[in-house]
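All protein chains but one are shown in place.
And now, chain A:
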Amino acid sequence: MSGSKQRPSILDKSLSRGRTEVSLTAYALLFSEMVQYSHNRVTSVNELHNKLSELGERVGVRMVELLFVRERNYKRETKLLNILLFVKGTLWKSLFGKEADKLDRATDDERIYYLIEKEPLVNRFISVPRDKSSINCAAFIAGIIESVLNATGFPAKVTALWHKGTTFMIKFDDTVLTRDKQLEGR
């Protein structure tokens, strides 16, 4: 159709300042289509969670680039606690307009943290079928968190659980804790 025309380079545009807003209805309906599409292509709850998480991952890596350039003056985070606070604060605020409700640490395993959000945006209009009550579409957000942590050098596995609303269980790789201990006091 327009192969001969010069396509604009994304780098010629100025970076979005993150002030634009769209209606929640539009987002909810779009998300609902994504869930239905994913649901039609899987056979188990687990697969559905993986699919949604994969969709979230692509959002997460882009948010890392965007936020570290725009909000953090290109400075990366090197400490475990700081990156968690980044997720809870900066990331959550840009995506959902508020901080995450709570950040907790597991008492029995130092690799595990819990990020608690009572009512995640994506779940607000989703009613879970009774026979599949373990479905939690916030797996999409878990995918965002996971890819943010992976892209910033804190490899982790993140799962969305039904607990106090939704709890994101973040389990860091052993290497992350080893490194964090080495950094202690610096």
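As a convention for this text, a residue touches a chain if its C-beta (ideal position, glycine included) is under 8 Å from a C-beta of that chain, and two chains touch if they have at least 3 such contacts; residues count from 1.
Rule of thumb we're sticking to: contacts and distances are computed from a predicted model.
> Could you check which of "Trafficking protein particle complex subunit", "Growth hormone-regulated TBC protein 1", "DNA-directed RNA polymerase II subunit RPB3" or "RBR-type E3 ubiquitin transferase" matches the UniProt name for the chain that's left out?
The record for the missing subunit names the protein "Trafficking protein particle complex subunit".
> Using the document's definition of touch, tell me which of A:L24, A:L81, A:V128 or A:L183 contacts the absent chain.
A:L24
> Taking the entire complex into account, which one of A:R62, A:K79 or A:R111 touches the absent chain?
Touching the chain that is not displayed is residue A:R62.
> Which candidate, A:M34, A:L85 or A:A151, sits in contact with the chain we can't see?
If we include the chain that is not displayed, A:M34 is the one touching it.
> Given the contact definition stated above, which residue among A:P8, A:P129 or A:G185 touches the chain not shown here?
A:P8
> Mind pulling the chain A residues that touch the left-out chain?
Interface with the chain not displayed, on the chain A side: 1-3, 5-10, 16-27, 29-31, 33-34, 36-37, 41, 54-59, 62-63, 66, 70-73, 90, 93-98, 121.
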